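FYI, not all chains are in this one, though none of them got moved.
Chain nomenclature is as follows: A and B, assigned in order of appearance, with residue numbering initiated at 1 for each chain independently.
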Amino acid sequence: MASYSTHKDDVLKRLRRVEGQVRGLQRMVEQDTYCIDILTQVSATTRALQAFALQLLDEHIACCVRDAMAEGGEEAAAKLKEANDAIARLVRS
Amino acid sequence: MASYSTHKDDVLKRLRRVEGQVRGLQRMVEQDTYCIDILTQVSATTRALQAFALQLLDEHIACCVRDAMAEGGEEAAAKLKEANDAIARLVRS
């Protein structure tokens, strides 16, 4: 079970909206839309992806990381390192 | 004509690849993939969107902004401001 498994439908709905944004970008290109307007939409799409990632990370820490920390030991350290690496990738991308 | 109009196929191919990445994220969710692995894929998708935006911006400056600057006057100032605002949105998103 992943931390989002109880509300998969919401998560999928969010991703389908991002997919819709990317398809919207393709339509803009097909219609020779002005570059700057496309760039504005790319920024909106990037922010939507970031918001998705932040929610997923949020739930992951509240759920998987918490459980591992409750048990302690090597598993806890490994889960923490994994979460920190994911945060670093998000901050840097 | 937008600055990318001469090679729309390449631009569309790039966006279809991003769409494929977003659909890949949906499949991962449907299969209850571990959160951290999904986050890694979100970071890759964000980077692909950024690379797309950087290329578009690159061509926009080399083409539309250059032409406006060659003419000078208010139009040049307006195009420059527009490009700088787009860069700021990319840097901040």
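Just so we're on the same page, contacts are C-beta pairs under 8 Å (C-beta built on N, C-alpha and C of every residue); 3 or more make two chains touch, one makes a residue touch a chain.
Keep in mind it's a predicted model, so treat the numbers as computed, not measured.
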Identical protein chains across the whole complex (2 displayed): 4
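We take it that only the chains that are shown with their structure count from here on.
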Intercentroid distance (Cα basis), chain B paired with chain A, Å: 18
Contacting residues of chain B [partner chain A, same complex]: 1-5, 8, 11-12, 15-16, 18-19, 22-23, 25-26, 29-30, 32-36, 38-40, 42-43, 45-47, 49-50, 52-53, 56-57, 59-60, 64, 82-83, 86, 89-90, 93
